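All protein chains but one are shown at their positions in the complex.
For reference, chains read A and B in written order, and residue numbers begin at 1 within each chain.
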Amino acid sequence: MTAAESGFFGRLNWEAFPIAGLIQDPNTNEIVANAAAGVVIVGVVAVLGLLTWFRLWGPLWRDWLTSADHKKIGIMYVVFAIVMLARGVLEGVVMRAQQAAGPGEGFLEAKHFAELFSTHGTIMIFFVAVPFVFGLANFLVPLMIGARDVAFPVMNQISLGLTVSAGMMLMVSLVVGEFSTGGWTAYPPYTGAAFNPGVGPDYWIWAIVVSGIGTTLTGINFAVTIYKLRAPGMKFMRLPMYCWTIICSSILIVFAMPPLGVAALLLAADRYLDFHFFTNDLGGNMMNYANLFWLFGHPEVYLLVLPAYGIYSEVFATFSAKRLYGYNSLVIATMSIAVLSFTVWLHHFFTMGQSALINAVFGIATMLIAIPTGVKVYDWMATLYRGRIRFSVPMLYGLAFLMLFVIGGLSGVILANPTVDYQVHNTLFLVAHFHNVLLPGVLFGLLAGYNYWFPKAFGFRLDEAWGRISVVLWTVGFMLTFLPLYFVGLMGMPRRSYSWEDPSFHPYMITAVIGALVILAALLSVVVQLWVSIRNREQTRVPVGDPWDARTLEWSIPAPPPPYNFAIIPRVTDRDDFAAAKERGAAYPHPDRYEDITIPRNTSIGFVLCVLSGVWMFALVWWIWWLAALVTVMMILSFILWTFQTDTEEVVSAEDVRRQHEAWLDLVRNATPVTRDHEGAPENTGLARPDLEAAT
Amino acid sequence: MDRHSELHRRERRRYVIGYGSSLLLTLAMFATVHWFGIETRGVYLTIGLLGLAQLIVQLVYFLHIDRRRSSREDLDLVLFSTLVLLIIIGGTVWILGNLAMRMHMPVV
Partner (left out) sequence: MKPAPTHSYPGLNLGRRHAGAHKATEVVTFGFWVFLMSDLVYFGLMFGVYITMIDAQAGGPGPHELFDLYSIFAQTLILLTSSLTVGLAMLALKYNLPRGRIVLWFAVTLLLGLSFLVLEIRDFMSMADKGGIPQRSGFLSAFYGLVPLHGLHVAAGCVWLVVLGIQLRVMGMTDLVVSRMVRLALFWHFLDLIWIGIITIVYFGGLTYG
């Protein structure tokens, strides 16, 4: 069947459902595939059922899905990221189990294994790391810079909608059809129509294109928010370090997402319209694809890790009870990394055949990045040095990061040498390297941030004991799983192999699968921690809002914050303004007068575009042309109709603001201040007694 | 009212100057090709410079990008974008040109 002659349902038919395969040929591989599809279906039915049972549809719609409040959008991002994280981790465990089965053994078919590593990579990068990073940024950035919302609240909602609908496509691909087998990078010509005529690469393409648009809009939004909406007095050199990393990360998005869009869309043109960008015949050049993809791919890893650096900077400063050491050098290092990240993309394809000169240039550029990164590591250690350190959960993640990330970074410097790269490229050494930077670097940072800011978002602290268990499990699980891969990689085991023959790999593979199970336990411990914390929330409430004696503006307001964030926009006079105010005894000022506050009104455009773009992607994947055309028109029309709305803001009256704010100020006045040593105790209601000795 | 129309006239003149110079540069471009053909590197260099000049003219006269304080942010943004573009386009052409040469594909 060609694209032109597809019928009413396009190329969708009975064979597309995994159950068909199970009936025709029942084997372990099909059972795993069907179990995965079953989990998705049961999960969806269970969520819908629970929502109906508890009559939550109304509140869900009013308070969440149509909200343009940056805090709620941020929380929805994080929830989405954690759901996708669960799938990504499970896939990782299945892959490690397959490889641990022994030489020539295993329960999966090669194709199924290839689908697993493709979805695992795609999900972890685009639907875990990105939404988690920008979920936290959504919640935090306006609070940290003293703003009422992001620059474009509705665009923010649309970004979320597009990211979620793209992520849902990966879930749909489990139930209808198949996903790409081309890895998260989807290199043609393998993913071209000539070698891969099925729907797999199409699912990948449209998920990437749509989520890429969402991410680009987010990048624009946050660049403008930090650039233009800072509170009076918040000069650039007074920005919290976290905001510096977010603005750099946003700039990276603005300039690095387009190459991904170009690569994916040109691949789509090849597959759908028979163009010849990357084909083997008629002048196509697949090397163009590798070049375009990594023009995106390298800045991408920095746009993920920079915000994590920002989180660690805040965590180290707060839990050492010190100012961040070397703020200026950290700012310069962050910006240098952002710019340098545009100059190193070729190190992802050293072996493609370009001259030694080009390889050397890009190899040296890559090694240069180690300099600003090293500056950061020393600054963090100097922040700890002679600080009054509390080994709280975020701090423990930070310490695990410091030690493990240096290993990952140094293995990156090793790989930056083209001669070494020729030996170990495409082996598990590489897999070990990037997991070693992504887990301790990005994921631990995000989990540290989750533990650190959770009380601000929900008004109660997370359980410390389970948090500590979680840290240990993640750290041990990571080391058991990925450190052995360095060794098998050096021994020559190729990445992405569903089967292998050399018996000397076996012990390493066994160790790695044990590690994978520990990581699974770590994921469960995060869920248990949340469950226990919700159960015990009455003992851990922190309504005053500053449970950790922290330093930046977001801690100077109630937890959870009101919809308008700040009753009075603060005037900033210092870096770490809130810490300075506490030292002066000037925190929690009583405002002279209140003003009306405008906040964005609820709107359904984000949800509408989420659903429509989902249908649009599905129609394109399955060649249902009439539906794709219809939905395209509907998307354009619904957007145009939305631009006719003028009633987009609502006003909170000064009187309401006064009432709420004064009630909270009363709470502050009556709360008992708690010293750093009693942070974990029930009497910590979020009012800190500054530790003046440590502060000086 | 006078000052108003005076400013208006001055600003309109800016647009007309921008339009006129762009027009001249366009004409120069096509005239160069018409008279000298397009096969040689020298002619192409001329055309490239004329195109660049027109880009700058339009940035200044139509988009009001200059070193005035009020448009400094936009200037910074445009300059940074230019830097990134130069890196990625220059790098792309360098890498793929080199690959084409080494694979004995027709050289760009």
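As a working rule, contacts are C-beta pairs under 8 Å (C-beta built on N, C-alpha and C of every residue); 3 or more make two chains touch, one makes a residue touch a chain.
Here the structure is a predicted model, which is why all the values come from computation and not from measurement.
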*Just name the one of A:269, A:361, A:630 or A:667 that touches the chain not displayed here.*
A:269
_Given that one chain is not shown, which residue among A:100, A:186, A:257 or A:674 touches it?_
A:257
*Touching the hidden chain in the full complex, which residues of chain A are there? Just list them.*
151-152, 216, 219-221, 223-224, 227-229, 254-255, 257-259, 261-262, 266, 269-270, 273-277, 281-285, 288, 292, 295, 640, 643-644, 646
*Contacts of chain B with the absent chain, listed as residue ranges*: 1, 3-5, 7-8, 11-12, 15-16, 18-19, 22-23, 26, 29-30, 33, 38-41, 43-44, 47-48, 50-51, 54-55, 58-59, 62-64, 68, 70-71, 73-74, 77-78, 81, 84-85, 88-89, 92-93, 96-97, 100, 105-108
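Everything that follows uses one rule, which is that only the chains that are shown with their structure count from here on.
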*asked:* Using the touch definition from the top, list the residues of chain A that touch chain B in their complex.
replied: 227, 251, 255, 259, 285, 287-288, 291-292, 295, 342-343, 345-346, 352-355, 358
_Touching residues of chain B toward chain A in the complex: what are they?_
73, 80-81, 84, 87-88, 91-92, 94-96, 98-99, 102-103
